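The other protein chains are all here in position, but one chain of the complex has been omitted.
Read from first to last, the chains carry the letters A, B, C, D and E; within each, the first residue is number 1.
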Amino acid sequence: MELVYLSFILILAIFLGFELIQKVPATLHTPLMSGANAISGITLVGALVGAGSEGTTLTVILGTAAVAFATINVVGGYLVTDRMLAMFKKRVSK
Amino acid sequence: MELVYLSFILILAIFLGFELIQKVPATLHTPLMSGANAISGITLVGALVGAGSEGTTLTVILGTAAVAFATINVVGGYLVTDRMLAMFKKRVSK
Amino acid sequence: MQTVILINLSYTLAAVLFILGLKFLSHPATARRGNILSALGMLLAVVVTLLDQSIIDYRWILLGIVIGTVIGTLAARLVAMTAMPEMVALLNGFGGISSLLVGWVALAQPDLSNFILLTIFLSILIGGVTFTGSLVAWGKLSERISGRPFLFHGQRQVNALILLANFMCGVMFVLYPAQPLWLYLAIVLSATLGVMTVMPIGGADMPVVISLLNSYSGLAACAAGFAISNNILIVAGSLVGASGMILTNIMCKAMNRSLGNVLFSGFGAPSGDDDKLEGEVKSLSAEDAYYILEAAQSVVIVPGYGMAVAQAQHGVKELQELLEENGCEVVYAIHPVAGRMPGHMNVLLAEADVPYDLLLEMDDINPRMETFDVAIVIGANDVVNSAARENMNSPIYGMPIINVDYARTVFVLKRSMASGFAGLDNPLFYKENTRMIFGDAKETVNKLVREFSA
Amino acid sequence: MQTVILINLSYTLAAVLFILGLKFLSHPATARRGNILSALGMLLAVVVTLLDQSIIDYRWILLGIVIGTVIGTLAARLVAMTAMPEMVALLNGFGGISSLLVGWVALAQPDLSNFILLTIFLSILIGGVTFTGSLVAWGKLSERISGRPFLFHGQRQVNALILLANFMCGVMFVLYPAQPLWLYLAIVLSATLGVMTVMPIGGADMPVVISLLNSYSGLAACAAGFAISNNILIVAGSLVGASGMILTNIMCKAMNRSLGNVLFSGFGAPSGDDDKLEGEVKSLSAEDAYYILEAAQSVVIVPGYGMAVAQAQHGVKELQELLEENGCEVVYAIHPVAGRMPGHMNVLLAEADVPYDLLLEMDDINPRMETFDVAIVIGANDVVNSAARENMNSPIYGMPIINVDYARTVFVLKRSMASGFAGLDNPLFYKENTRMIFGDAKETVNKLVREFSA
Amino acid sequence: MTLIAIPNETSTRDKRTAITPENADKLIRSGAEVLVEAGLGSGCGFVDEQYREAGARVTDKLQTLLAEADIVLRVHKPTVDEIAQLKRGAIHISYLDPFNERALVEALKDRQITAISMEMIPRTTRAQKMDALSSQASLAGYVMVMQAANRLNRILPMMMTPSGTIKPARVFIIGAGVAGLQAIATARRLGARVTAFDTRAVVAEQVESLGASFLKIDLGETSQTSDGYALQLTPEQLARQQQGQADEIARSDIVVTTAQVFGRKPPRLVTRDMIRRMLQGSVVVDMAAESGGNVEGSVAGEVVEVDDVIIVGSGNWSGQVSRDASNMYSNNLFNLVNEYWNAEQKTFELDLDDDILCGCVITHAGEIVNESIRKQYA
Partner (left out) sequence: MTLIAIPNETSTRDKRTAITPENADKLIRSGAEVLVEAGLGSGCGFVDEQYREAGARVTDKLQTLLAEADIVLRVHKPTVDEIAQLKRGAIHISYLDPFNERALVEALKDRQITAISMEMIPRTTRAQKMDALSSQASLAGYVMVMQAANRLNRILPMMMTPSGTIKPARVFIIGAGVAGLQAIATARRLGARVTAFDTRAVVAEQVESLGASFLKIDLGETSQTSDGYALQLTPEQLARQQQGQADEIARSDIVVTTAQVFGRKPPRLVTRDMIRRMLQGSVVVDMAAESGGNVEGSVAGEVVEVDDVIIVGSGNWSGQVSRDASNMYSNNLFNLVNEYWNAEQKTFELDLDDDILCGCVITHAGEIVNESIRKQYA
């Protein structure tokens, strides 16, 4: 039954993803991509559970690596996006 | 846990509903309203379960009434919408 | 278990069909297809539901479906094309009562959590409001009830009281589900609320009300969905609830109202109160103006010196063409002293290639001003200054002006409230049916033009 | 149970923040706010996850987070502004590998159903492709790897083989989860696939590739979400997957490519093959043309008799203004014999109030034609007929023409493939960088204008 | 019953007429009796028959016409002789040039004529429909540019042709009042590059609203009267203006001057030196040639060539398009009479407190009632 709900959620989220992005000015292409990339770092949440759970050494190592990689993605992603957008603002206000 | 999924679904569906309707030409206002109204007849599904389940006389009566009303809404709604849209097509192609 | 999964996967598919249906319904070219898709979704949902193992008795279901189908088909076939809106209101009301009943039936489930009780109450409340509200709307539209707003002193207070009572009733209902009193009271109160909120609204505003009630009926279905833990009710109901809200908003804009007004009723107040509104300036965004123009059948454009300053003539011409493509009649009304030299407007409009036949003199346009849905004043001021007609003390009293204020709605495109050449205040800007669209005229016109994208 | 519900309600909120974040990110005025909202959502999701009862050991987590934060912060701070795209590629790759690892860890869960195994496989496959693909993209952009497309004979066949092997491996993986061979094979194969699909693509097309890989990494997270039954991974992952797909599509259009080409690679093929394409006419919709114009820095407009026939001059002027507002340089190139009388174009463009300074003579424009991103030919034909330059047998051989084909992209707005006054075929229409936008010039121009809405 | 009489114009150069058959008809409908001299309007295409059809009487005796009239309508000022023939107390409406025609004003006063000067109609929004200065100036602006374009050895628009590119002609308009603005519009229509200058700063926006550019010259403080007329410049300001516009004049193909200062001689703006710098075959139009001239060397009523530049000073500009000019002028007169027409008594109701009449009635009941004129001759 859980899977049913999850697939419902999947479908709705996909439709929503399609509808959300309609027309993006060229200057925003890269920041938007980068921002979305940061969101895809959500896999960090999965990694946390993996790294923190009781498990074999292997899973802990893998989990920790996953956490590290995902954190890079998240932290770096948001910061980079913000830097780009900050520059963009300046350019517009000029 | 089920409720959690359901509210997830609710939120996503609401956002999707907001995003779906963006700009509607005036001529489509009434048909769209009518079409949406037909969809809201989905309560028929709930009514079916109610009317068909084992229960007291009261629930069966209520359920049957619910089925009848919802069916009117659904059948009438789709047919009326279709009639309006058929007329609309003609007018446009003129 | 397998059937449950099958049913729910089918529900997912039905939800997709509803989503596509709504999306398609909002574009002229695909609207009919959209309706069919959504009907297919409904069929699918209904059919797979019948496989539900908790359904053990099909007789009553069959009875209900047969009755509903016959009535629904007949109603849809027989109703006159002109009576469509009231038909929709009626159907919507049936949807509402159905949700109410589903909620009621859900009460019979064992082990109701507080949350479920709450959603049951909500489905009864919203369903009830939708039901009686829709019936009143139907009555008003079909003129079974007077279309005039029904108003009395202390109305606000009474309504607030009913709302409060409803709220209290809800609390009691959740706390003491076994006591039927609260159930019956909830039904009665919500029915009353529906009547009381729709009665004060005038017949002309009914389409907006119906759209709102339609959104409500979606929410009612959604609440019912929670009450019986059913995905498809939640998804379809909230889709309709949300998109109905947006549609209501769009329709409000097209009628030059705000959604706030509608949600908290009391809008479409009788005109008696309005004279006191003088002194209040209502401004409008270009986007909202678009909705009104999009729905207009006839538009008169009144250019003035500001059009020249902004060099907006090309955009104006384009706007004219777009309106015409949209099936609207457009003419220009040229005041003899508009601009800063004789024939100023002619020079500009000729440059923009506006056909001469569309340029009407003041004396030709004024007698038929009432027939225009919208008058668009583009950077004119003195030539539409109603003080010349109304205010004996005005230095320009007696000068003939273009009576734009007689049109149903007036848009005034200028940058500020500043006066024009003659340096005079303009009472037009404060009229009930006037909307100021502030900003450079060219920019505003271009924004309007862009709003008219497919 | 209470924490689970709390966590999941927080996830719901985080999902809302992601949704709003994405929505805001796509509008210039709100983009920064959007990014912050989505970061808040992430923070919320991470923090509440730490409350999860299945997490019993925080040391490793802390370690991972510290390492990641330090590297991520440094990278984001230190990278040069110009190196942003490759930075994004690299970060994206890390997201991919992380999903792969999460999938791998999930294998350790007890009682894995086939479906869960499938999603684990998918998260490994997609995560792996994302990882190596992103690394290659990063290498190409930072010129650590040659930006030139890497091509060899039989490439298609080899790739098909890898894909097939992957598929087989997946089947085996689900059937024999206990056998680690399949796991390792899956990792290796998906890594190879990532490299093989990105290598053949030229450096100039990398932004599109990164956007696509970004969409993939969303899908990988989504698959990982299924693998560990986690809502927020599914929602956020599929949001990114879907919106990334749309963004990729938009970016493709801005670069005048099709999404199909990208998805099935092999696009950006070397130009050696293209000469054979002569004889094929590529047409474009006004909407797709908009994306290209929106990204253009410099545009030259070449009007001809068709502009006069369509009376498109006013729309052309408006398009010019919109392009200029968008930061693009626009000039007009007027061929001396364009139209049907001397000075025909001048009459029309003066009517539309195009400044004289923007009208360039053929001899002034031709030498700098290469510098233009887009040349828009509006209803001209003979005056841009490249046969006059290329075909010694043409009756107009030797006549100077406007060399629009030297611009990066050429749009030709006309109704059909019909010839012009001189009755000659025009090889321009068949060139690699030419796109025909069929239809009445005025309508096409107006469509373009309308696409330029905020 | 009020008798409105319209004599022929005595000037042979000007073909305009004061009342068209259409307006004669309207006057008669509002209850007046209309008497016209035979041959009225023949210069711009009207015939006696049309006036008769409208219900007017046609006479060929000027003397009885003048003697009987309660109201006389005409374009140009009367002669002193004619004034003597008017009925005492009659109303006479026409151009008068009251600032410069002392003898005339005195004669009108002495004969107890109520004389309304069309030049003196205030430039207010309400009075615009009677404002003949505006209506005629507007036509003048058109005519001046057309005449200049016709005499220029170039074309005005730009043409990119296989036989080379012709650059658009440059036109410079000095003074952007009613005539100047219309001149700008006409030159722009023909595709010229137009620049304009005026001492009143508010005009810059108006010039730009017609798509022309405004020449910026820093003159220091300038201002305008409440009626919107320019004030005279100081000699120092004038010098600055001349200097500021010299280069623009030198590169212009056509220069049109329309500068006036209400109640004074027009300023001398274009000097011989500037003309010498212009290209051979260029054209200068001096709107004010007849009242003193903005341009050095212009000759009232004539077209002359100075240093290979053609200077047009023909004057009587709106008379060149006599048909439209007559229609407009006649409408102005009708609107004036109609505004003060007492529909019951069918008479012209003279209210000297009315802000329009107060500005334009010069003499009444043996007095000079207009203040500025009284001051002028005090």
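FYI, a contact is a pair of C-beta atoms (placed from the backbone, for glycine too) under 8 Å apart; a residue touches a chain by one contact, two chains touch by 3 or more.
In this text the structure is predicted, and so the values were computed from the model without any measurement.
Counted over the whole complex, the shown chains touched by the missing one are C, D, E. Note that of C:A14, C:I187 or C:L359, the residue touching the chain absent from this view is C:L359. Checked against the full complex, the one of E:S322, E:N338 or E:T363 touching the unshown chain is E:S322.
Among E:G39, E:G55, E:P157 or E:G366, only E:P157 touches the chain that is left out of the view.
Although one chain is not drawn, the whole complex shows that of C:A236, C:M255, C:I334 or C:L428 it is C:I334 that touches it. For the options E:Q260, E:N316, E:N332 or E:T363, the residue in contact with the chain missing from this view is E:N332.
When the missing chain is restored to the complex, the residue among D:L360, D:I396 or D:M417 that touches it is D:I396. Where chain C meets the omitted chain, the residues involved are 334, 336-337, 342-343, 345-347, 350, 353, 356, 359, 361.
Listed by residue number, the positions of chain E touching the unshown chain are 15, 44-45, 128-129, 131-132, 134-135, 138-139, 142-143, 146-147, 149-150, 152-155, 157, 159, 161-164, 166, 186, 189-191, 279-281, 308, 320-324, 327-329, 331-332, 335.
For chain D, the residues touching the absent chain in the complete assembly are 305, 308-309, 311, 336-337, 339-344, 347, 350-351, 382, 395-396, 398-399, 421-422.
Here is the rule we go by: only the chains that are shown with their structure count from here on.
The minimum number of touch steps separating chain A from chain C is 1.
For the pair chain D and chain E, chains touching both partners: C. Here B-D and C-E are compared, and the pair linked by more C-beta contacts is C-E.
Comparing the centres of all chains, each the average of its CA atoms, the largest separation from chain A belongs to E. The chain with its CA mean position farthest from that of chain C is E. Inter-chain spacing, taken between the CA centroids of chain B and chain C, is 19 Å. Those residues of chain B in touch with two or more other chains are numbered 1-3, 5-6, 8-9, 12-13, 15-16, 20, 22. Among the residues of chain C, those touching two or more other chains are numbered 15, 19, 231, 235, 311, 351.
Touching chain pairs in this entry, ordered by label, are A-B, A-C, A-D, B-C, B-D, C-D, C-E, D-E.
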